[in-house]
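A single protein chain has been omitted; all remaining protein chains appear in their positions.
Residue numbering begins at 1 within each chain, and the chains themselves are lettered A, B and C in the order written.
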Amino acid sequence: MNWFELITLHSPPLIVAVPLLTAFLTPLVSKINDTIRNLFVLIMLGITGLLILILGYDVLTNGIRVYVFGGGAPLPSGMNIPVRIMFEIDGMTIFMVIITIILAIICILYSWSFMKKEDGQDKFYTLILLLVTSTFGMELTGDLFNFFVFLEISCITSCALIAFYVHKKESLDAAFKYIVISSIGALFILFAIGLLYAQYNALNMATIANAIQFTFFDKIVLVLLIAGLAMKSGLAPMHMWLLDAYSRSPASVTFILIGATLAGLYGGLRVIFTIYGNQLLNTGFTFYPGLIIGIIVTALGVLSIFIGVFMALKRSDFKKMIAYAAVAEIGYMFLAIGSYLIGLALSAPDNPQMLIAGTYALKGGLFHILNDALDIGLLFLVAGAVYYATKQTSLNSLGGLARNMKYTTIFFLIGLLAVSGMPPMNGFASKLLIYQSTYQISPILSIIAIICSIMLLAVFVKVFQSIFLGPEIPSLKDVKEVPKSMLAAMALVAGIIIFIGLFPNIIIDNLVTPAAEALQNTTGYISTILGGV
Amino acid sequence: MSQMSKIVRTQSNIIFPFITIFGLYVIAHGHLTPGGGFQGGAVVASGCIMLLVAYSSKWVLEKININRLSVFECFGALGFIGTAFFGLIFGGWFFNNFLVRNGILFNVVPEFGSTLSDFNTAGVLPLMNFAVGIKVIAGLFVIVLVMGLASSAKEWKQ
Amino acid sequence: MTMMYNIPFIAVVTMIFIGLYAVLFKRNLVKIVIGISIIESGVNLFLITLGYREGGVVPIFTSAPSEVVKNAPGSMVLPVPQALTLTSIVIGVAVLALMLSLIMHIYDHYGTLDVRKIRGSEE
Partner (left out) sequence: MSLRTTVAVIMFSVLVVFFISTALMLSFGDPMKTEMDDYIIMHTQNETGTNSGVTTIVFDYRGFDTLGEATILFSAVSGVIMIFRKVKK
């Protein structure tokens, strides 16, 4: 076995272990020098990125991969329940992991200058790495309790990072709100895992998915899991923590928090599509379970879009407006996923047209995960740059920044067009998919989506006009452009946005379609571990 | 907070070694009896915290450096993940129990059924127990020490 | 099974209720934290309770009675829930430490632990 095959074989645990090792080493390395520490972190994340590329290539060509911790076959001899923890990697996992590593590397690059003047940088980098590790863990794992453990790591590290500005009382408040909500959500999830364990005596997702019967307990478990993960991913009724957390943490933390939030969304997808995947079209009920789940998810998505857009109109704080836009974007993803579920349920007797429309909606929703991370992320990075240069985030005290901050202005313009789904940018590609497919399922949904998208454009044009254009404010006369590493990070994000916007088919064919197929293929996921069932 | 009375200090001096020994016993026999790295570490850490309460956190800070303690914790974590990596290098899989049956240390495999406490069993488990024990002792102690320092700093301000 | 045997589960549910009540209706931050701790203990108790087998002993073979070994595994309680509870307890400690240190800082800045006053001074 040559070294390349060996690395391919062991890449799943290494993707988690390398950033974790880096996190444990960072406090020791930062005793030497700040620059060496930053370089060390960046290089180790680069290595992780390489491992992800290797694993991704392998999974996308050879199909689902399983890694058993401690070695041996997935199933012990004579058993049909796995005992050891397993990683199970399919196209959806690869898609999410790639998003996370892009966010992580850009975040470290951006923090290099952005955090230069702050104290406690060693702990900051340690916690960022731990957050990245936990996000990877949540995405790679095929074991429910392991998922819960990584979810808790993610909660604790995010909470500590949100409270990074300890001298500001608002950020402490936001961190406390976040940890209360997320730990209650995590406890719901733990209770649900306990119920699943009691029924099926297994913690492996594939085993549970194979055995699940949609009994009374399973319904309770579904509600608890969806509620817990919706708390984590900031869906509409539970979005309050997200606004505070996004708008009051440092910009680079917000950027990586988007990845952690999306990992919560990924957990929700795994629950609906993998664990309950075989029960979506269960015929033992008056309605298909998939239809009911789909309607609820769609309704919550539409509610998120409404709340996000209309509250953003009323705000005057720059970062808070972007946070509301983030809620709206999460609503778009849930709208698309709910549309797929509805389409699946409607197609069941003899209406394959609906399933095709639903599949397009699913692809659009998944593609929108990537685009949302980049668009909202870029806007937050710009907000961070504005804050870095002026120490202000209120619209009323900012103005005329375009004269001194040319590049930042251009990046904001790109982010603005991308978020509101204007043609040359990536947001257009995914939103167009969502509009087209939801129109076939219900025209009203598609009209709501389009109108809200246009209103989002109006919101950000107002922001653009008031911050970057307009008369110069005297106190901001000698504002300087931000340092090079921040500009490089923003340029990188903007470059990716424009690239995806110009060639969306490359991403859709190579990443999004395998992800959507992986989600739809519940039987394949189960049979990889349990053999031909 | 200030120091407590002489009686409390003397008593905690006397009890402290016993608590520590018991905690270390729980850590070392984790693979044979109920307990393990976390439980034993928590016992030892609570002994340390008893000293912290009896003498003030300021007194403890003169003896121990917080930075050094948190480095200690890093080493515990590195030991744990290092054992896992050794499993990858020597055993072929991450988290492989590579010492059992073919190592020099801890390689005995007991017969099925009731056995006496043979310390020389269980492969890498005792090593992991020790690593986690160190980590938990340092971690819990650092948390309480930092919080105690912060609250006493506030008292000085007033 | 009769209702009598379900008393541990009823205790679990009671603990979760008390905790949820504190989190949802109490105004003091420390009381909210206590509520979360109680929910956590309830969930831990739930996990442990799931693993009990009638008349079972601890799943450890060191100096186990021969009667137990002969009837294994039926004579021992389930080990997996115990391991899960151990993990969950450590997680609880970590969350508690972080929440309490945040509360200390919040008290420093606001001078109060009342949720209403903290929210009132915000806008």
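Rule of thumb we're sticking to: contacts are C-beta pairs under 8 Å (C-beta built on N, C-alpha and C of every residue); 3 or more make two chains touch, one makes a residue touch a chain.
Note that the coordinates shown come from a computational prediction; the quantities given were computed from them, not determined experimentally.
Trainee: If you put the missing chain back into the full complex, which of the shown chains would it touch?
Mentor: A, B, C
Trainee: Taking the full complex into account, find the residue in B:11, B:46 or B:115 that is in contact with the omitted chain.
Mentor: Within the whole complex, the residue contacting the unshown chain is B:115.
Trainee: Kindly note down the residues of chain B that lie in touch with the hidden chain.
Mentor: Touch set of chain B with respect to the missing chain: 30-34, 36, 38, 66, 70, 73-74, 76-77, 80-81, 84, 94-95, 97, 100-101, 106-113, 115, 117, 121-125, 128-129, 132, 135-136, 139-140, 142-143, 146-147, 149-150.
Trainee: Counting contacts across the full complex, list the positions on chain C that touch the omitted chain.
Mentor: 1, 3, 5-10, 12-13, 16-17, 20-21, 24-25, 49-54, 58-62, 72-73, 76, 78-80, 82-83, 86-87, 90-91, 93-95, 97-98, 101-102, 105
Trainee: By the contact criterion defined above, which parts of chain A meet the unshown chain? Give residue numbers in ascending order.
Mentor: Spelled out for chain A, the touching residues are 13, 20, 23-24, 27, 69-70, 76, 79-81, 83-85, 119-120, 123-124, 126-127, 130, 133-134, 137, 145-146, 149-150, 152-153, 156-157, 159-160, 163-164, 166-167, 195, 198-202, 216-217, 220, 223-224.
As a convention for this text, only the chains that are shown with their structure count from here on.
Trainee: Once you find the CA centre of chain A and the CA centre of chain C, what distance in Å lies between them?
Mentor: 29
Trainee: Can you work out the whole-Å distance between the CA centroids of chain A and chain B?
Mentor: For chain A versus chain B, the centre distance works out to 36 Å.
Trainee: Nearest whole angstrom, what separates the Cα centre of chain B from the Cα centre of chain C?
Mentor: Taking the average C-alpha coordinate of chain B and of chain C, the gap between them is 23 Å.
Trainee: Which chain C residues sit where two or more other chains touch them?
Mentor: In chain C, no residue touches at least two other chains, as defined above.
Trainee: If you look at chain A, which of its residues touch at least two other chains?
Mentor: In chain A, nothing touches at least two other chains.
Trainee: Which of the residues in chain B end up touching chain A in this complex?
Mentor: Answer in residue numbers: 70-71, 74, 77-78, 81, 84-85, 87-88, 91-97.
Trainee: Inside the complex, what are the residues of chain A that reach chain C?
Mentor: 145, 149, 152, 155-156, 159-160, 163, 166, 169-170, 172-173, 175-176, 179-180, 183-184, 187, 190-191, 194, 197-198, 203
Trainee: Mind listing the chain C positions that touch chain A in their complex?
Mentor: For this pair, the touching residues of chain C are 16, 23, 29, 32, 36, 39-40, 43, 46-47, 50, 80-81, 84, 87-88, 91, 94-95, 98-99, 102-103, 105-106, 109-110, 118, 122.
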